[in-house]
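Below: the structure, in structure tokens.
Only one protein chain is missing from this complex, and each of the others stays in its spot.
Here is chain A:
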Amino acid sequence: MSKPDEELYRRLLHKDKDALEQLYDKYEKLVFSFSYKMTNNHGLSEEVVQDVFMKLWTQKGTYDESKGKFSSWLLTIVRNAAIDLMRKKKDTPYELDERDALQTNEPSIEEMYESKEEATAVRQSMKVLKEDQQKVIRLFYFDAKSHREIAEQLDVPLGTVKGRIRMALKHLQTEMTERGRGGDTT
């Protein structure tokens, strides 16, 4: 139904507004939800979405097809934009707890994203992980904490943090591969 992302991206280079709109429609939900997962704030999340599509449109970031999926590249930009904004807003008072904000119903979660299988696989795999490994992933990836903060929150020596992160992620990947969706599938 929808054109492959790579083709839409090429059309973006020629300032094709329709291409941007198609990418927007395809990724709005994922980009917004991911931003929210990181910032825990509606306003900030919308700023992230705005930032990301502005970057796409003005070509501040360049996607290189040889380096992997468009979606992975896009999500990296999203994560970096969220990190930037969170740092900027750190000092300004901001209602930073919206845990019970509008979240859609559990059963349809995977339906909301394009890559349903990937979403299902990663969710199921995450559940298999022990609580402390889930925590490592959350602190490292979603909270984007510093090396030192991660060590403090896990109450482990600085020198072991990298190893723990790697172990947790590897474990998650192994679980995913067993479900037929490795991290590097296309």
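As a working rule, contacts are C-beta pairs under 8 Å (C-beta built on N, C-alpha and C of every residue); 3 or more make two chains touch, one makes a residue touch a chain; residues count from 1.
Methods note: contacts and distances are computed from a predicted model.
Of the candidates "Xylose transport system permease protein XylH", "FeS assembly protein SufD", "ABC transporter ATP-binding protein" or "Anti-sigma-W factor RsiW", the chain left out of this view carries the UniProt protein name "Anti-sigma-W factor RsiW".
Looking at A:Lys37, A:Lys89 or A:Lys135, the residue that reaches the missing chain in the full complex is A:Lys37. One chain of the complex is left out; on chain A, the residues touching it are 15, 17-18, 20-21, 24-25, 28-30, 32-34, 36-37, 42, 45-46, 49-50, 53-54, 57-58, 68-69, 72, 75-76, 78-80, 83-84, 87, 101-104, 108-109, 112-113, 115, 118-119, 121-123, 126, 137, 140-142, 144-147, 150, 158, 161-162, 165-166, 169-170, 172-173, 176, 181, 183-184.
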